[in-house]
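Presented below is the structure to which this report refers.
Left out: one protein chain. Kept in place: all the others.
Coming up: chain A.
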Amino acid sequence: MWGRGGERRAPRVASPSAGMGEFKVHRVRFFNYVPSGIRCVAYNNQSNRLAVSRTDGTVEIYNLSANYFQEKFFPGHESRATEALCWANGQRLFSAGLNGEIIEYDLQALNIKYAMDAFGGPIWSMAASPSGSQLLVGCEDGSVKLFQITPDKIQFERNFDRQKSRILSLSWHPAGTHIAAGSIDYISVFDVKSGSAIHKMLVDRQYMGVSKRKCIVWGVAFLSDGTVISADSAGKVQFWDSATGTLVKNHLIADADVQSIAVSDQEDSFVVGTAEGTVFHFQLVSVTSNSSEKQWVRTKPFQHHTHDVRAVAHSPIALISGGTDTHLVIRPLMEKVEVKNYDAALRKITFPHRRLVSCAKKKQLLLFQFAHHLELWRLGSTVATGKNGDTLPLSKNADHLLHLKTKGPENIICSCISPCGSWIAYSTASRFFLYRLNYEHDNINLQRVSKMPAFLRSALQILFSEDSAKLFVASNQGSLHVIRLLEGSFKHLHTFQPQSGTVESMCLLAVSPDGNWLAASGTSAGVHVYNVKQLKLHCTVPAYNFPVTALAIAPNTNNLVIAHSDQQVFEYSIPDKQYTQWSRTIQKQGFHHLWLQRDTPITHISFHPKRPMHILLHDAYMFCIIDKSLPLPNDKTLLYNPLPPTNESDIIRRRTAHAFKISKKYKPLLFMDLLDERTLVAVERPLDDIIAQLPPPIKKKKFGT
């Protein structure tokens, strides 16, 4: 059988049209990565950005205007479980958690500005005043604390009347005069001026006739007309009149907890999330046609989650939800979307928009990055050959070589293995680690390089040169360090300081295979190209509206290929300091509409060592080889044909059809690279494997009672 396949293949390889040819693909599914559950989401209307915190303390910033790209992240910390997240005073981001600290994040330097203890025990809730000048936290000890937001810090102002039990939810009246605080079994309404509780609204513990032990008010929302909406653990969404302290309306919506609530700015719609994974949309609609009398009606249920929906947000055009099942779901409100664009699509974001895998091509090693450890694997091998679609028998299986646990409570920010496989570097928020690996047959000798210089404390991105002789480190102060690696030691060569006036950190690095050029990109400014030999800035690629998602420099030509979050791909010639002809052509003609409609960013770009015309890139759902020598597809041509060709002429026709050769065989795809001319490695992470590691969801019968 194998032989026959080989015979059939032989003439085809020889034919000039067999440009792409055949690959052996190492299909890797043992990267046991499980994203952390989503704990909070906070939407910022001003910048159209979404902050998401996860149960491991990670905070991610998504730019909803840039095709929902995850443009920034703050690494998590074992002792920092975020329970609350909010934007205040324009674009300042705060979080608070069970360690009792309020944290402000530096969105430029991508680190924590400061952490301040609120002295009220674990913090369960936080809300910024409508003016943005005050911050309110609800604590375990029943206290509600008011902080003044100063230009560079926050300052404790005073306590409100202490309540009996923990304050789980907080909401300001839009005028800033009153607040509602959800606790256990009751909701308090405070007067902000006096700090005293003016009403205490008791929430019914009864649930379907059965008295539960406690009724936890998971969420409150204060509307301009004085209505307080509460969401509680008995499955109720209730409307209260805050002036009289009375219950106005009750909606029993779930058999389980209603865990989160978010109201639109216009106060004409709100969204709640339940422990059954359902998200309900409520809208204020007219009681009768043409009447001004309106009432809240539960309009749409959405079931995009399998587990608890711990957090919801309401952007002007979409409902955003996240929870234990780790997906961030953005469901557009079709009535608010006017044109068919990115906003009109339902989004489910599961994987980070950055690489967690690096690869030592020569040694066929893969380094997997987890929150608190690294895993090193050696790929297996086979001697067999086969035809398209065959699974080849393994002569050697993949090996788990190393499990490297971090020291300390901080999450790993980034990691990298050198192309030769002899160096591993990783960084947390406060420490940088470099290891030297020695391979002796099947044994690995791991040696930490000690005495790291003081300036190498924290890195946002690490990259080794192709010959593994140099290490490039992007620090969070915007500087780039170049380090020469010697056997067992290192030497600091140079530091490229950030351009004067900018403090933006570089998140992406790329080095040319000849080691002469280094490209670095932040989240918004253009891509800087440095000459490594002369240790100076060579040029800056003009800034583009959308953030860069991946960078790479092609061998020989030194063309820099840049992918942006709006799915545009540019090719920039470093020696010529201008865009290449091919890049201009494709910009003139435009990408295929289906290419532009993809909803995950390209996270990795690489090149074929022998075919300079080929660019290999991938996102989470496809990988593509662009053959620049072939004509570009236009909107009328078929971008991707999933069906295998039926006959020889069909094969020829398809091969020569257009430049984009796409495969969607491997998904979700976390990493893909060329190991050599004929070998690819694809790291997949099937969703089912993630679900299998989550706690079982609340079982719901799909049919009937």
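As a convention for this text, contacts are C-beta pairs under 8 Å (C-beta built on N, C-alpha and C of every residue); 3 or more make two chains touch, one makes a residue touch a chain; residues count from 1.
We adopt the following convention: contacts and distances are computed from a predicted model.
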Protein name, per the UniProt record, of whichever chain is missing from view ("tRNA (adenine(58)-N(1))-methyltransferase catalytic subunit TRMT61A", "Histidine-containing phosphotransfer protein", "ATP synthase subunit delta', mitochondrial-like" or "Nucleolar protein 11 isoform X2"): "Nucleolar protein 11 isoform X2"
Selected residue (touches chain absent from view) among A:25, A:103, A:197 or A:333: A:25
Which residue of A:81, A:247 or A:398 touches the chain not shown here: A:398
Of A:622, A:659 or A:690, the residue in touch with the unshown chain: A:622
Candidate in contact with the missing chain, chosen from A:46, A:266, A:290 or A:534: A:290
Residue among A:390, A:467, A:576 or A:677 that touches the chain left out of view: A:390
Residues of chain A in contact with the chain not shown: 20-30, 287-291, 295, 334, 337, 340, 344-346, 348, 379-382, 385-392, 394, 397-398, 594, 596-600, 619, 621-622, 625, 636, 638-645, 651, 654-655, 661, 663-665, 680, 686, 688-689, 692, 701-705
